[in-house]
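Only a single protein chain was left out; the remaining protein chains are all shown in position.
Read from first to last, the chains carry the letters A, B and C; within each, the first residue is number 1.
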């Protein structure tokens, strides 16, 4: 019963089969090859738009390269107080941008509200050039707390952002889970809702190491190719990364995988909720469950081979994550462990 | 007949088979897994030493992370005038280090000579803190021009470097080819010869995307883990990168592959040399052949499907690279094309 | 009646006289001259310690150079939520450090409490290298809100910091005002209380442009000379900056000036407090008075030539600052304006 993170999951077998398949001939490097061209086509179809695409092998890279190409070194990046950007990337956005400042916005459930965005915006501007220049808004979809922005919420936020001349980034490390949760197509919650650039994550949802920078608004981007290259994030044998995307998209694998993990999450939530000492503080919209669990109960679970993460936060907060390869068996085992506990 | 670059080559089939093999269970992330532990063990054995290891997915990343952890922002990095560092990484070392300066040293055949190193060293120090602080020497083995340092040459260079309090990096993008060319074990031309940190390249020699930072001298390194993380170069599913190294090392695959590409290079050299208008300016020690080829002859070759790269340099310089998967057929086809030319 | 900022004040006439005096002969540059040596001696005496000294021409420079030499690019700098560092330096610490992250700590009255420091420290460490590395604590003395740390408070904070392996910086843009307010000697609230490095401000208190980096703990500092040089903050004619310090220290001018401005601040506070609609939210320990003033009353004051700053904050917050050259006349005029208001 491994609920530590979806980044510990396995890879779609189709992907590895496909690596074998394309491993026949030498090929142009740096993304000039036919595999990459095919992956690009599939992505453009998926997003129903003319887009620019860059492949990188981590979400931190996708975020940091994206942000550095739309935010100057003297800029400010508005993000949720729980954002991976701010809390779990060891300063990658600051590094790539040359020292931009992350501005965490209060966001009780991991989602930025229009009122909190407005409140933060109000705190800037009085001191002119002595302040950083607010430049960028970054939304995480699905959020780090497992919640999901509705299309209307995104639109309202991006409208405020645009009025304030902010460029808009979406951290989509779990974008698939969000789409599935909302039952909505990718275009609706990205460019149709004002997003300029997206970090699309495949790794946590069945790929080896593949995150795609999707640029909807080419006008605001400076030389992202060189930023990618000088960060060491341009693969010579790019076809082996693009190949992952092909099998991720084909046959709707990405959506099926997200559907499975989202469903497993709901089951985990139901099981954990059945213990009255456990409190689930956030809505479980995607594949993450936060649970406040008394320490002795945490011990009991760990002893019974239930793996989860302790988390920063009050009331003995913990995090459970399901993935595309979470097995029904793991859920039923968890149910048994929990039932046994209730008998004690 | 593709001689453009070894980075266009395919991947050892064993590697992809092995990816399939390990793709069964979820696993600890960020290199805490058993696959990574096994790869680490194989590398330590290969280098006959206690080493620290970091996996990244590009040579530029391996170089830039290594250098930034041994050179301060106000430091200087001595390197060959032809170094990939200086010429082909779009400023990655400058970016990662926070602005260190690359100091190119004249090096006729791609190798730094002790006399040229000494000459360059002499140009520094007179202006105190107005100058950058010379901090690091970087050697490329095999060099960008396809030549290889002998063990004694490396020792002489690192002795000078140590006397000048320089940390010493080796760019081993084609390290396998150098070892094979010298018929020497990896330890002899690295830590036994004064190298502190090595970028060991597997990608060009049969891996998908896998370069390993090998730290021999832990004392000079600052927090390289955080540098790797904040650069977006820490894979969550690191086992799929480490797996490549396992099959790269096992069964001496790395050495066999290098042997093949080196041998193919000698053949290409012999064939090209047979045309009197072609001049081969550098010793062909590894798998790279530089050739000065008159433009009309270049056209002829291209028309006959011989792929190579035009290069910066005088006399219509071109570059041919062989790889682990260069086929005998390609060589015999090249031979035919050249023979036909001579008949004209 | 100018209460906008002490950085709008004039310069001690003694300083300019002294510039004239030293302007006779050419002299060694970059701080090797006799004027600088004399200033260094006076500073060492003032701080009763062997210290290292660097002169720069702005407080932002003093802070950013200091911090970058004690905090790595992947480090975190704990500071008050109101700190000039975080709010008014347009990202200078991030820029100089190569991307370190400022961690603002809640601090109701501008002072960091031990409990809030501990609370913030607790939020770090769980995510290992995915988090920045907490490296530095910065205290502002006197604080940006005009309050002053007592010696014991500083000691308690630096003890916690040392236990957590943090280096400790003090932003002393208004250090003179703090010393005078506490009636304490400089050494007591710096190195004797655990401070490693101090930005000592003279500009706001009677100099032209002179801030001094005072290093108490040489061991934790990397090559600060080169950091200063490459930031363009090494004056060739350093004697004209050091000269300012000589006349700032001699005859206790620095302390007399601070005494005057602190006293003027108390008067301003008393006068403003006499209007019942005005609320003074913070203790007026130094030369800054924050006042919540209804908008119509603000208008009245401005119309009557009382100059002050609107400030970010609730309840129509404003800031008044007195300086070494605030005149008795300005205070009595303010009193008259306020009296007239009360008559209305």
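In this section, a residue touches a chain if its C-beta (ideal position, glycine included) is under 8 Å from a C-beta of that chain, and two chains touch if they have at least 3 such contacts.
On a predicted model such as this, the values are computed, not experimentally measured, just so you know.
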Partner chains on view for the chain not depicted: A, B, C
Contact residue for the chain not shown (choose from C:240, C:254, C:290 or C:308): C:240
Full-complex contact with the absent chain, from B:98, B:172, B:186 or B:232: B:98
Touching the absent chain when the full complex is considered, from C:42, C:184 or C:231: C:231
Touching residue (missing chain; options C:10, C:274 or C:332): C:10
Touching residues (missing chain, whole complex) on subunit A: 72-74, 98-99, 129-130, 132-133, 222-223, 225-227, 229-230, 234
Footprint left on subunit C by the chain that the document does not show: 2, 4-5, 7-11, 13, 16-17, 19-20, 23-29, 56-65, 89-92, 95, 203-204, 208-209, 226, 229-237, 240-241, 323, 325
Residue numbers in subunit B that touch the chain omitted from display: 73-74, 87-91, 94-95, 97-102, 123, 126-127, 129-132, 310-312
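Everything below uses one rule, namely that only the chains that are shown with their structure count from here on.
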Central chain (by mean CA position): A
Euclidean distance of C-alpha centroids - subunit A vs subunit C, Å: 41
Centroid spacing, where centroids are CA-atom means, of subunit B and subunit C in whole angstrom: 51
Chain centre separation in whole Å, for subunit B relative to subunit A (CA means): 34
Touching two or more other chains - residue numbers and ranges from subunit A: 89-91, 95
